[in-house]
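One protein chain omitted, others in place.
To keep things simple, chains are lettered A and B as they appear, and every chain counts its residues starting from 1.
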Amino acid sequence: MTLQEIALYLGSEEITNTIEITGMNTLKNAVEGEISFLSDSKYEKELSQTKASAVILPASKAYLLPEGVVVLNSDEPYMSVAHLSKYFAKPIQSSEIAPLIGEGTHIYPSAHIENGAKIGTNCTIMSGVYVGSETVIGDDVILYPNVTIYRDCIIGNRVMIHAGTAIGSDGFGYAHTKMGEHVKLYQNGNVIIEDDVEIGANSTVDCAVFGSTIIKQGVKIDNLVQIGHNCIVGEHSILVSQSGLAGSTTLGRNVVMGGQSATAGHLSIAPFTTLAARSGVTKSIVNKGVYSGFPLMEHKLWLKMQAKLAKMLES
Amino acid sequence: MTLQEIALYLGSEEITNTIEITGMNTLKNAVEGEISFLSDSKYEKELSQTKASAVILPASKAYLLPEGVVVLNSDEPYMSVAHLSKYFAKPIQSSEIAPLIGEGTHIYPSAHIENGAKIGTNCTIMSGVYVGSETVIGDDVILYPNVTIYRDCIIGNRVMIHAGTAIGSDGFGYAHTKMGEHVKLYQNGNVIIEDDVEIGANSTVDCAVFGSTIIKQGVKIDNLVQIGHNCIVGEHSILVSQSGLAGSTTLGRNVVMGGQSATAGHLSIAPFTTLAARSGVTKSIVNKGVYSGFPLMEHKLWLKMQAKLAKMLES
Partner (left out) sequence: MTLQEIALYLGSEEITNTIEITGMNTLKNAVEGEISFLSDSKYEKELSQTKASAVILPASKAYLLPEGVVVLNSDEPYMSVAHLSKYFAKPIQSSEIAPLIGEGTHIYPSAHIENGAKIGTNCTIMSGVYVGSETVIGDDVILYPNVTIYRDCIIGNRVMIHAGTAIGSDGFGYAHTKMGEHVKLYQNGNVIIEDDVEIGANSTVDCAVFGSTIIKQGVKIDNLVQIGHNCIVGEHSILVSQSGLAGSTTLGRNVVMGGQSATAGHLSIAPFTTLAARSGVTKSIVNKGVYSGFPLMEHKLWLKMQAKLAKMLES
């Protein structure tokens, strides 16, 4: 799709530039030939450094771009991106190369491995498992029955994923029209799961909008846990059952999240933080410690609060 | 099963009427040839209008029925209905008509489409998907791997359902004996999902006891969300991950439910209401607004409450 065609497709001003655009990406990660966008003013400082060939943004911000970057004027860049994302969405299956299966790997008959996938040695891929196109799986991996791995994911060595878990499902992202309708932002990214990760049954790890959702080495995730798009879960973190991370939140290494705890999106949680069961995090945590409650507070304070409430109850 | 046989089966008084009963239904929706019931006094006002051929109810309420409707006397109508529901439960598979598959639709080899199902054009039905008997699916639908759609459901056009989600599983309904045992109310109804709905991974939408659970046009549902039986989710509503609706609750259009929020059953939530993350709704919401907390309150009040609690903590 050329820039000219994109401008036409988005209904923005006519553009004569016929450079071929190969994909969409963030301002920070876009390379030559890609189109990017400014959907939130907090990313304005990245405009001057972008390598994108074109950027969708309000014309008033165009002066912040490096010379030579083509401007696609839009008053609602996020909506423009949503519309355009459908065009750049990868098909479910895009390869004609038969899957590469390593020595000693056992694949059950009703598992489905898409073309373009690669599976390492000594893996066990059980019945009902789906492995998407271009997904790469390491050695000594066990995928229990009915696990689904979407396309483009990268799974490390000695990873175990229990029954029914979905890796790489679409993140929950939409642009909203003035009429209250939601336009899907097709999810372009993937999930990376590093070595020695174990994930329980019926959990979900969404793929990134752009880039990667990352589960780092040695992380252990329980059953029915939700990891939103573009999250990064630090090394050796532990996420207990029914906990959840909203999109774009980063956990440092060795964070412990208790059962049914959760975080809002776009937060950063300090390494070695412990979140008690049922705690709800709405602000980033800079200092490691033990936290409880919703709104979140230091666990010591939470205990003090409960003591005060108990006293109030007696009065 | 004739009325005479039903009376015998339920152990109620002998009935000589041998009219054939074709199904069970609510007082409001029953048609001629169906049997209905009065299990809650709040439905008494519907007795006089019912088109049912017979009604299970305490004899003392029989005078409220239209002339000609046969009375099956029961002191525990809900228990009688539970027992009888097993008899009228539809089999998992009831059709000998090979599934009808539209042009351009791609069905993966390990998907299972029951007889009597119909799938529209240009759909992708991925590996491990199950489509139940008499279920009808529109055009341009994507069912990701290991999705299960039970029998009799209706899925609109351009619907996307992510990996592992179950649509039409039995609602959670039982009649309870005095000994504390639970008698299953077999679920007779279905799920209707309208056009342009997207549902995330490993979510669950239960079928209705009678009638339909309805997800209206343009609704977006995240991962690990629970929708109970007979719920109605209004147009363009958004349900974030790990939220849940108990049975028979109705959301108006453009309701937003934050992560891990939930509602009790049999409630009505005003259109354009926003429920913050972790909020818990126990009463119907008449006025749109932003609500938080459990018990639920206006978000402004919740912030005030937190400020007061913080002050109490300092004292």
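Here is the rule we go by: a residue touches a chain if its C-beta (ideal position, glycine included) is under 8 Å from a C-beta of that chain, and two chains touch if they have at least 3 such contacts.
A quick note: this is a predicted structure, and the numbers were derived from the prediction, not measured.
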Of the listed residues A:Val240, A:Met257 or A:Leu296, which contacts the missing chain in the full complex? A:Val240
Just to verify: which one of A:Ser74, A:Gln187 or A:Asn202 makes contact with the chain not shown? A:Asn202
Of B:Asn25, B:Thr124 or B:Asn146, the one touching the omitted chain in the full complex: B:Asn146
Can you list where subunit A touches the absent chain? 108-110, 124, 126-128, 142, 144-146, 160, 162-164, 198, 200-202, 218, 220, 222-224, 236, 238, 240-242, 253-254, 259-260, 272, 277-278, 306, 309, 312-313
Under the stated touch rule, tell me which residues of subunit B contact the chain that is not displayed. 92, 110, 112, 128, 130, 146, 148, 150, 164-166, 169-170, 172, 174, 180-182, 184, 202-204, 206, 224, 226, 228, 242, 244, 246, 260, 262, 264, 280, 294-295, 301, 304-305, 308, 312
